[in-house]
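Of the protein chains in this complex, all but one are displayed in their positions.
Let's turn to chain A:
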């Protein structure tokens, strides 16, 4: 038990350190989107971006990637807009990504990057008001990244008090279908304690985490009528249950047997010592004498 706890603790340490370390690089730049459910880490595209300084560091890598000449890919940009309570939406950041067009006509978004604008002074005030009133901080994205105009927006909101930690931690999960955004889940990366406490963030900078999710394919229904018939036959012949030891198989008989034998032996030895033909009461009287 202790060992397990230790291992757990160690792994927790490792895990927590990986959280604490804010990567300034794209964790995944793989073009392939596989099954989402099977290995979520490898297929979801993670982007973390923090304050503008970190983005400055990021820029060389960006340039290198962008210089890659690929015919089918095109760059897309779409803006994140936010609103404080009932206010109108205003730009809050930009997502840039590459739209990869597959030979079969499908489109996927890869290499998503996010640059978050910092709050202006008015926005800070507005956000403070939200925190005071436990009101909603709302964001929206265009529902189509290629032709954002004239389309519906995908809206998400969160109680403002869920966001502040040290900085302002936010977590996007963008559900994609080709070049369309179906929905965006927005909130704090972890839990949001229920009686939500009023707390101002220490730093007014965003820690953003973004995951792109595409649809998961349902596994095909297995068809195995023949196999089942085959395996049933095979099961009887080929796979006999593993042979157990004699003791494992018959212990439940052996133990009573042993007891009976032991009992019999002691009885027999007693009988041999006892004088024959004694009455029941006599035997009782005699027993202490025998012990002596």
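The definition used in the following text is that a contact is a pair of C-beta atoms (placed from the backbone, for glycine too) under 8 Å apart; a residue touches a chain by one contact, two chains touch by 3 or more; residues count from 1.
One rule holds for everything that comes next: contacts and distances are computed from a predicted model.
A.B. asks: Report the protein name recorded by UniProt for the chain absent from the figure; options are "Large ribosomal subunit protein mL46", "Sodium/potassium-transporting ATPase subunit beta-like", "NADH-ubiquinone oxidoreductase chain 4L" or "ER membrane protein complex subunit 1".
C.D. replies: In UniProt, the chain excluded from the picture bears the name "ER membrane protein complex subunit 1".
A.B. asks: Among the options A:121, A:191, A:248 or A:268, which residue touches the chain absent from this view?
C.D. replies: A:191
A.B. asks: Contacts of chain A with the missing chain: which residues?
C.D. replies: 37, 86, 134, 136, 138, 143-144, 151-159, 162, 171, 173, 175, 177-178, 180-183, 185-195, 213, 215-225, 228, 231, 235
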